[in-house]
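All protein chains but one are shown in place.
Letters A, B and C mark the chains in the order given here, with residues in each chain numbered from 1 onward.
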Amino acid sequence: MDETTEDQASPEMRARIRDSFERQGLMRHLGARLTHIAPGRVHIALPNRPEVSQQHGYVHAGATSAIADSAGGYAAFTLFPEHASVLTVEYKINLLAPAAGEYLEAVGEVVKPGRTLTVCRLDVFGVQADRRTLVATGQQTLICLADTPDR
Amino acid sequence: MDETTEDQASPEMRARIRDSFERQGLMRHLGARLTHIAPGRVHIALPNRPEVSQQHGYVHAGATSAIADSAGGYAAFTLFPEHASVLTVEYKINLLAPAAGEYLEAVGEVVKPGRTLTVCRLDVFGVQADRRTLVATGQQTLICLADTPDR
Amino acid sequence: MDETTEDQASPEMRARIRDSFERQGLMRHLGARLTHIAPGRVHIALPNRPEVSQQHGYVHAGATSAIADSAGGYAAFTLFPEHASVLTVEYKINLLAPAAGEYLEAVGEVVKPGRTLTVCRLDVFGVQADRRTLVATGQQTLICLADTPDR
Partner (left out) sequence: MDETTEDQASPEMRARIRDSFERQGLMRHLGARLTHIAPGRVHIALPNRPEVSQQHGYVHAGATSAIADSAGGYAAFTLFPEHASVLTVEYKINLLAPAAGEYLEAVGEVVKPGRTLTVCRLDVFGVQADRRTLVATGQQTLICLADTPDR
């Protein structure tokens, strides 16, 4: 798995996001981890294990979506003011290929930032050795709750 | 939590779906369970625990989506021929309210069955004592893989 | 085509919505008309003519979506405060069957009203004599712009 790289993001922002991520019980329970934090862009990796599978042994669409949703949420969060909080309004995701590989990597990227609403693109890759396959792609709308600290 | 009710579905169909569900490692890992199987309609319940939470303590959108996706998938599956398999093509979900309560219940229901594609409505309720609150609603497209046994 | 029925909506609300609808050049150009205005629910009918067709002679998904989007937008608008305006944030629509019939009728209905965001369900029917066929179904998110008069 790639080493964590956090180019460009300030230490404060990184700390805020790592702290928030660690309070997401689901991410810990699934075994997901933050692998990249940059302004408007966050990556989350999920090792492929039986605990995240569907009935054919691939990663379940729900687990694929969960890391995509969190990656997009934190990508938006990197651009929010300090005392704000983020909520997912909605998202849509296409499952493009069987989610296989050693691990999945979700990439959340801000397409359109906004004071109230932010729109992200979500891409999830299956990674096996040097090969990355796009297994899901989506689009997400997030809302910034001003003056609602994340914790 | 409601007692399991499986009105209308044949014993064979119920067995096929229970068997498939039990092979979904993610559902077991999240603690989800099938609570209703009827032709074109499946319910899945998810107890609210720290292992499925987001950073504010509510159920994570990813966990909410995961049970919604499985409920819709199995709702479609109830209408498929015997030796077919089901895959999610895509879904879209709106998170309407904080996902709170003792447990969530996802209801997947077929809106339009088809030989190749089936469209489902997805609703997720937060249940606290006698009170049910709609916390998410979505729409899903599934594909029937003929002659591709589910196991 | 059904007679216009406007049960329950106040004369002021009906006037506001009819006035806004008439300023939608696209609705006039397509030949669409408002057929029902109630709190949280609006219908729009579109006669089937060559001007709204796709390449096989059915109504184009774009025209089907256009009346669905307007129906949902005005359904939300019926619940907004007096000096507010409505904008579509996003929508998703499944085309379920060939859009045929003498006319289409789009039904926009509020699923979850909110101070900032409102979520609607969108259904479009093809109507031929007494027969109504569901040809499209969707889900839409709208935003209320407070203190931004619609005109």
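Following the convention adopted for this analysis, contacts are C-beta pairs under 8 Å (C-beta built on N, C-alpha and C of every residue); 3 or more make two chains touch, one makes a residue touch a chain.
All values derive from a computational prediction rather than experimental measurement.
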Query - Left-out chain, listing which of the shown chains it touches - result: A, B, C
Report summary line: Considering the complete complex, of C:A66, C:C120 or C:C144, the missing chain is touched by C:A66
Query - Positions on chain C contacted by the hidden chain, ascending - result: 20-21, 23-30, 49-56, 60-63, 65-67, 69-70, 85, 87-95, 150-151
Report summary line: Listed in rising order, the chain A residues that touch the chain left out are 92, 94, 96-97, 111-112, 119, 121, 134, 137-139, 141
Query - Touch list for chain B against the chain that is not drawn - result: 89-90, 92, 116-117, 119, 139, 141, 143
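Just so we're on the same page, only the chains that are shown with their structure count from here on.
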Report task. Could you give the separation in Å between the centres of chain A and chain B, each centre being the mean of its C-alpha atoms? Result -> 23
Query raised in the report: Taking each chain's centre as its mean C-alpha position, how far apart are chain A and chain C in Å?
Result: 34
Requested in this report: Could you list the positions in chain C whose residues touch two or more of the other chains?
Outcome: 92, 119, 141
